[in-house]
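Structure provided below as structure tokens; questions to follow.
Note that this complex is displayed minus one protein chain, with the remaining chains in position.
As written, the chains take the letters A and B, and residue 1 is the first residue of each chain.
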């Protein structure tokens, strides 16, 4: 692996999942691997789990960490080529990426989508420009349309928790008061396909994910039908891809309940709105894996960092 | 000590004060104690002394430190049970506390009161919820109604500076343009009672602290009378407890002056408004202990961290 901008960068998924599980068993086994190497973490948006778990992973490998909250500590960047920069953007990505590469051995990036311009969001201009102009590897800490560190943590969690070789996994849309990105469901679907999992997607009409991501995964608009016999239920809200960035439904009937869950394990990337996305009873039950997923964020990040350091 | 949410958590105060003084003499004597352990410092409000002194203390013990400015880097938390989270709170304390516990061995918290709802502030919901749902020890870095790290630094300072076995300590209210919390005076009064100090409180009418905190400490509304024969004068503004959160007086006659101070030592937790709370001459004199108190914040924090690490 030369970089970790999306799941396509993974050479050997099973080996990477295994690496994560190994790091979890012995977090400090490679505590000198990253010595005198620096990870610069650039946040263009807020972060709790990613901020802490990635930092923890880097420190476990002996790396230095420098955190930059770009919109607070830095300034706005220009991404277009050839622009006359006489408006509000103070620095071009070409300089920013090259400059940060002078101070860091790895660069982590978080930047959410506008949810206004689908073509622009899906072009992943910030992430791709950074990867292009940086002279060191770039790690996606959640971009406009992908969250591959979360997806890797989810894969580790499913590998740990599954009781059958090929469990049934259901990704269900759930209601939410705000318009959210498609990054998490996109990466989860791609990851399940990469793992060869038995995946089903369910959501109300109008919430189809990008066709190139869904491919031939079965999609149900009847949640009850979709959930039948599930081993893992992954809940997540997302805004519409077709009617881009719009909240088309807040239908409470899509909230995940104990009754719907049955004997399945419950997954969510967090933060989660209680009694909107999922009822208290689910999160407070032993079937909820959400805290373990959060825990596995560290080991997913540590596996990725290790790969990039040993490259 | 399993946690340090308030002074009641202290098992043996004299031992803890002594530990602080020992750390001060040999700051690096236990520099490997916290190796590969992480302190997560969560700030819901601004901080200078606490931020730096606690971080310094943790590093002196070899700990890793991760700082989160929650309202900037994170998001708003829900504390109530059973709420339908369809408004502005993005994450429930149950998840946040459990998740951060995955990445940290100790969690420090700072969150000021609303000063609008006394019952809610004095219920210490954020601090208590974190302590309840976190699976690692929690340290109070100033909560709605208590500042036990400051009180410990104050106790260390008095122990260092006293010339008689049982000096007379006077806590005096002082004017301030803004409504301030009761956290510092609350913890100072409790600490002086724990130490068995000869404490006197003085403030204008309407500024009585919570009765369960004051107990039978003598209270004077005549500042001059109260200050007579004082060895230590601790000045601090606070807003009204009865008329909750209100500024009832800005009477300049309550400002501490050299004339009032006499031969006493002057204490204040900082930040301090010069020529409002206390006149320049006092702060610029050798009788002022405010910088030494700030210095002792490091050793207080280091004593607490050491206790929690060796538990």
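Everything below uses one rule, namely that contacts are C-beta pairs under 8 Å (C-beta built on N, C-alpha and C of every residue); 3 or more make two chains touch, one makes a residue touch a chain.
Since this is a predicted model, take the numbers as computed values, not measurements.
Within the full complex, the residue among B:5, B:23, B:38 or B:53 touching the omitted chain is B:53. When the whole complex is considered, the residue among A:64, A:160 or A:208 that touches the unshown chain is A:64. Residue B:290 is the one among B:264, B:290 or B:305 that touches the chain missing from this view.
Remark: the residues of subunit B touching the chain excluded from display are 28, 31, 43, 46-49, 51-53, 55-56, 59-60, 69, 72, 177, 270-276, 280, 283-284, 290-291, 294-295, 298.
Considering the complete assembly, subunit A touches the hidden chain via residues 36, 38, 40, 64, 66, 68, 72-75, 78, 81-87, 90-92, 94-96, 98-100, 102-104.
We adopt the following convention: only the chains that are shown with their structure count from here on.
The geometric centre of subunit A is 39 Å away from that of subunit B, both derived from CA atoms.
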